[in-house]
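In what follows, a single structure is set out as structure tokens and then discussed.
Heads up, this is only part of the complex; the chains shown haven't been moved.
Per-chain numbering from 1; labels A and B assigned in written order.
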């Protein structure tokens, strides 16, 4: 029943509407800036909420959450990289770029999960909001390290090909770190979180109608557009093939499972919080990581990582994944 | 007759993630300015729908005195060599007020 009720959440229905609009070749189009505007709005709003929670949070618990967010962000890309190389469908630079996406998160998926929990009447811990803000950057860094390492191996195998590259480089480690942590959406999310934490609480209340009341509507519009975008990318599925497409489903399940374990067993969250940590593990970035990879791993083909993250994993999570992670979390909670 | 002088118009089309890098390159090559247009498209790297930060293209136009062309093309070639996908083409144009294009931008 709860799996079905997922499909009665307006946000999910709007996602489906967008997806279907493309499938039936409707000429529905969003102005190109609308998705960008909505995503700025969503990041600022989640950031402010997270900040208010941060200010109230127990320091020890918050630090544990941040630590495990980092750990997830570092671990998942490595697992993904291994899996991708094992498929033998992409070269190692593509694998590095794709893997980085899975260590990071998708705010759209996370927010849909919150709407899902709301519709189930399930309460949740607020720490995952902080984890969301933390998880963008580590995955970028790991992705770039994997790419550098791959490039080294390729250079050893075929010195000609990557000569130009290693010679000029793409900035050293310091530059990589700077770019990972000054990424636009990281700055927006972390900055808003800090503002939410330090700003005058009364002034914060005056923001409530903007950041909270109209939030669901903005999320619906965003998912409508993302549904169209996902369908557009899904159309590139042929390029990606079945095996790689399978990765786009297996990897979130794996990430979700690891997330459930961390959320339940390590962080000790309830069913709601555990579901959200699972979603952090399962979801793949389509906003922060792609530009970072495009800049730093130009050899990787963006149609691979965009198709997987946006065309496969995103719809999978929104429609199937979230209820699955929720049931896993229920199982774990029952099992203790 | 009009004071129309022949110069080169170089157009670069690529992902707008490279904006800062291309602008820096224009300065290095002594351009007097540059113009950026937002674009979409498709090519070897697939569809660039223009809806996401990562799949928006930019189209850069720069007018250069002919003698600065080689330097610019060298730099663009180097960028392509490191793996970036750039669509680059050069056209002959006749400009009004050619001195304007000979003064490099302030750094």
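We adopt the following convention: a residue touches a chain if its C-beta (ideal position, glycine included) is under 8 Å from a C-beta of that chain, and two chains touch if they have at least 3 such contacts.
Computed from a predicted structure; not experimentally measured.
Asker: One instance of each chain type is visible; tell me the copy number of every label in the full structure file.
Answerer: Full-assembly copy numbers, per this file: A x3, B x3.
The rule is simple: only the chains that are shown with their structure count from here on.
Asker: Could you tell me the distance, in whole angstrom, between the mean C-alpha positions of chain A and chain B?
Answerer: Centre separation, chain A to chain B: 34 Å.
Asker: Please output the residues of chain B touching chain A within their complex, sorted ascending.
Answerer: 15, 17-18, 38, 40, 45-47, 49-56, 78, 81-85
Asker: Inside the complex, what are the residues of chain A that reach chain B?
Answerer: Result: residues 30, 32, 35-36, 164-165, 168, 170, 184, 225, 229, 232, 236, 239, 286-287, 290-291, 294-295, 297-299, 301-303, 306, 310 of chain A touch chain B.
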